[in-house]
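The following block contains the structure, expressed as structure tokens.
For this depiction, one protein chain was excluded, whereas all remaining protein chains were kept in their positions.
After this line comes subunit A, so read on.
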Amino acid sequence: MAVAIAAGRVWRPNRGLSQAAVLLLWRPGARGLARSHRHRQQQQFSSLDDKPQFPGASAEFIDKLEFIQPNVISGIPIYRVMDRQGQIINPSEDPHLPKEKVLKLYKSMTLLNTMDRILYESQRQGRISFYMTNYGEEGTHVGSAAALDNTDLVFGQYREAGVLMYRDYPLELFMAQCYGNISDLGKGRQMPVHYGCKERHFVTISSPLATQIPQAVGAAYAAKRANANRVVICYFGEGAASEGDAHAGFNFAATLECPIIFFCRNNGYAISTPTSEQYRGDGIAARGPGYGIMSIRVDGNDVFAVYNATKEARRRAVAENQPFLIEAMTYRIGHHSTSDDSSAYRSVDEVNYWDKQDHPISRLRHYLLSQGWWDEEQEKAWRKQSRKKVMEAFEQAERKPKPNPNLLFSDVYQEMPAQLRKQQESLARHLQTYGEHYPLEHFDK
């Protein structure tokens, strides 16, 4: 009996082969099957056949009871290009970046480091309310940023200031946001380090963790529809990867075929919570295949490894409209924030190891030195110069007034609702009588 069956399920071909979804209409003699021999075939639906027919999985039967053992003893290997002394291990993996680019990488990381030191100190002195440093993770920022186009959209978590630094976000604007002064493009509304820049395609940071992940996927979908040839990159930590939003984002990216790079900074801690209390599987990279996502684990302190992985992920994500997951292993040398003292939960020796023996800045410096592109004198001069630049911006930021209190009320909606305008007027009247009790002298009139 001729059986004409419209396959109810669109069959997904193997990754790396054609991306076209193949709808199989099986009739005896149909050419479709012959043409699709490289693709996984849906079996003819017949009760005589003993193969599995379940729409939910493409697999063979097995008659031996066996649980899959999760492999956490030797997990997904860590891709690196340089050793801890900054020497290239496998020359064919050297990206051979031009000198200017490598110097830009180095200067971005060191300038960030300098800015971090000064702003951390300024919080301790009560000049700004809060700060988060990027110590130890600078390589993850600049390595990935350097591999992207300048117009690729960035969704961050809060420890990616190096991406902005690499994109030449001015020190003045970093400081303006931390001080909440009149130059802050964010209009003083958020805590320090919640940067955003439309021009540099860096979506404003928000405090809730992992919320940016499904958002980044949506943005990638829109970029795909617009044929923008743009990738979206989404940064998050290994702690944030435990949030439901991360699961949602991964699944949507895979099912909706979005050109997105998920970049996980696995720095060993989520505030005080070590990775052994954050997950029990093989980190974040091992989750990717569970969603059908191409995944890799890299040495996050190796700028070239980060660069190579991001570069290739970008190329393929855009060309093939599929997500890529990069888990960059690194270490959070600093405290979680100025509200944290990490000596309460980890040893100073552990921190020192990473600071001295495996730091992205040192490793790149060794590379630069071995290339003859840098030396002690330039190092001294640059340190002095970068410190001076930061101090100048810092002093200026501190002197500027805060924005007018009217800006408390705008941008809630695109237009100000009548009731909110009434509240704004009520504050204005209140200040007329009680203004002496408010720090009006620091605010723009």
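Basically, contacts are C-beta pairs under 8 Å (C-beta built on N, C-alpha and C of every residue); 3 or more make two chains touch, one makes a residue touch a chain; residues count from 1.
Following the convention adopted for this analysis, contacts and distances are computed from a predicted model.
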Name the absent chain by its UniProt protein name; which of "ER membrane protein complex subunit 1", "2-oxoisovalerate dehydrogenase subunit beta, mitochondrial", "GATB amidotransferase" or "C1GALT1-specific chaperone 1" is it?
-> "2-oxoisovalerate dehydrogenase subunit beta, mitochondrial"
Would you mind spotting which of A:Q190, A:S242, A:T273 or A:Q385 touches the chain that isn't drawn?
-> A:Q190
Out of A:Q125, A:Q414 or A:T433, the sole contact with the unshown chain comes from A:Q414
Among the options A:I78, A:A222 or A:L369, the absent chain makes contact with A:A222
Selected from A:P52, A:P70 or A:P208 as touching the chain missing from the view = A:P208
Residue positions on subunit A contacting the omitted chain are 153, 155, 184-190, 194, 196-198, 203-204, 206, 208, 211, 213-223, 225-226, 244-245, 247-249, 251-252, 255-256, 410-415, 417-420
